[in-house]
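Supplied in structure tokens, the structure appears directly below.
Removed: one protein chain of the complex. Kept in place: all other protein chains.
For clarity, chains are labelled A and B in written order, and residue numbers in each chain start from 1.
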Amino acid sequence: MINRIFAWLTDGAHWQGSDGILRRLVEHLGYSLTAVIIAALIAIPLGLYIGHTGRGRVFVVNLAGAARAIPSLGLLFIAVLWLGPKFSGDIAFLAPAGLVLIVLAIPPILSGAYAGVEGVEPDARDAARGMGMRGPEVLRHVELPCALPLIMSGIRSATLQVIATATIAAVVGLGGLGRFLIDGLAVRDTPQTASGALLVALLALAVDMVLALVQRFVVSRGLTGRYRTAQTFDSDAGVTPPAPALQHSA
Amino acid sequence: MKRTRIALAVTAAAALFGVAACGSGSSDPLAAGGSAGKASSGSIVVGSANFPESALLAEIYAGALSAKGVKVDKKLNIGSRETYIPALKDGSIDLIPEYTGVLDQYFNKNAKATTSDDVYAELKAAVPATLTVLNKSAAEDKDSVVVTQKTAAKYGLKSIGDLAPQAKNLTLGGPPEWKTRPTGVPGLKRVYNLDFKTFRPLDAGGPLSVQALKNGQVDAVNLFTTDPSIADNGFVILDDPKSLFAAQNVVPLITKSKVTPTISAALDAISAKLDTATLGQLVKEVVVDKKDPAVVAKEFLAKNNLG
Partner (left out) sequence: MTWLQDHLGDVLDLTVRHIYLAGVPLILGLLIALPLGWLARRHRGLYPILIVGTSLLYTIPSLALFIMLPFLLGTQILDPTNVIVAMTIYTVALLVRTVADGLGAVPEAVNQSATAMGYKRGRRFMSVELPLAVPVISAGLRVAAVSNVSIVSVAALIGVAQLGSLFTDGFNRAFMEPIIVGVISCVLLALLFDGVIIGVTRLATPWQRAGKASS
């Protein structure tokens, strides 16, 4: 089996062309990153607002928990049946899948953002007020930077989930690495399926490592120094399994 | 004191799952594998492919066999032929509704027959030793290449061969397995010399394919001839003069060791009563009227005194 997978992956013909590995890799990355970016644009401001003002907290906690329970396959089918007929051209495939991926990515990022702001040391907030900063300034100069580790953790968790779920999107006609899984399944070409799976796993790891690097540069060193000694949870770890719930006891 | 509490908690959790597992009674998930082919005599596992017509036919078979006292287990919506034939061979299922032409081409790489009786004869010879096919029915459901009326008018299309000059600018849609199947993309190239710009893997003649054709994501798509959406949307079925899609009569494919006189009599009776018009009507009730395949099957059997 390993031989056949290796043979499939090293076959040059599988890498080129409109349904080659490179093209599918780019498509997959495209779907995933677009979804995460849009989700972040929605979830981060919302999470910051909720964490800063404390309004809507209960709603968000429960929403984030319940959203994790929604089966993506079912949601995908509903989206395709509902949205597909409304569009023509390729958007009819991309819109439903994109919607599902964005909906999937919002809860982890939202959780990370609001938990991050909430978890800011009251002393830091106090000091900021003492220095004369008003609400929004406190948010921008103190709370946001302090919340960055948890926000980044939420983004990484969301990205992993989206990359994994974008595989299923191939069931509804989309491209991406999931194509190798679905096409391999349809004709029982197990080397193709296994190669697709391996590629998805490698892509997820690679993207996570890049994000870990981003985290290292973006998060203030004053913060990371604190984390390394105080908690066993190491936010600088190269790979984290998607488990944002561990960060708050809700 | 603490230990008792923990033991209590663990027992409660274990009991919950135990109840769940045992509470499924006759549909015990563990026995879902058909007991590795060693099921008690007179019991049979009916499978189906992953499209509504196949599920409907499987329900019809299952209903008729139940009525004759055979114990039936259903495993519907398994997948494509490449997935369920191995399941048939390893004993996960025993019986599945099939179509003579494509099945013949699946087992026989040099399949040549195109007419109904020829295909059936060729199929009987090509089926592997452990399997067999019973009587075929008059009902046919073929693969077809379908275009919208607008496309047909634009390029003057009447038969599949007419696509040849335009194919390099057109997109073809079909189930993922069409990319490599002899009746799929390679077959269209071999018989009609069609080289499409792209092939878009969709589903087996389901809503994705219909939608893709309607909304212009593909210019031509593979649909099944009994599909009610062809008539509903005014789609045009392109003629197949070179018989790439040979005769496709509905036929039961069954493990030889499972055939008993009761079973073959029941299934042959169904095949005798099934014709293309009836099949089309039944499929319409399932897909358009959203009726349950089991209910539609029961009504068909009742109407024909088979259940």
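Definition applied: contacts are C-beta pairs under 8 Å (C-beta built on N, C-alpha and C of every residue); 3 or more make two chains touch, one makes a residue touch a chain.
Quantities reported herein were computed from a predicted structural model and do not represent experimental measurements.
Asker: Considering the complete complex, which visible chains touch the unshown chain?
Answerer: A, B
Asker: With the full complex in mind, choose from A:Ser32, A:Thr167 or A:Gln215 the residue touching the hidden chain.
Answerer: A:Thr167
Asker: Specify the residue from the set A:Gly56, A:Gly74 or A:Gly135 that touches the hidden chain.
Answerer: The missing chain is touched by A:Gly74.
Asker: Against the chain that's been left off, what residues of chain A make contact? List them.
Answerer: These residues of chain A touch the chain that is not shown: 1, 65-66, 68-75, 77-78, 80-82, 160, 163-164, 167-168, 171, 178, 181-182, 184-185, 190, 193-194, 196-197, 200-201, 204-205, 232-233, 237-243, 245-246, 249.
Asker: Just the residue numbers, please: which parts of chain B touch the chain that's not shown?
Answerer: Per the touch rule, chain B residues meeting the hidden chain are 2, 5-6, 8-10, 12-14, 16-17, 20-21, 23-24, 27, 29-30, 32-33, 36, 47, 50-52, 55, 75-79, 83-84, 86-87, 90-93, 203, 206-207, 210, 286-287, 290, 292.
We take it that only the chains that are shown with their structure count from here on.
Asker: Per the centroid of Cα atoms for each chain, what is the distance between chain A and chain B, given in Å?
Answerer: Taking the mean C-alpha position of each chain, the two centres sit 37 Å apart.
Asker: For chain B, which residues count as touching chain A in their complex?
Answerer: 79-80, 82-83, 86, 175-177, 179-181, 198, 200-203, 207-208, 211-212, 214-217
Asker: Please give the residue numbers of chain A that touch chain B in the complex, ascending.
Answerer: Answer in residue numbers: 18, 80-81, 84-85, 87-90, 92-93, 170, 172-173, 179, 182-183, 185-188.
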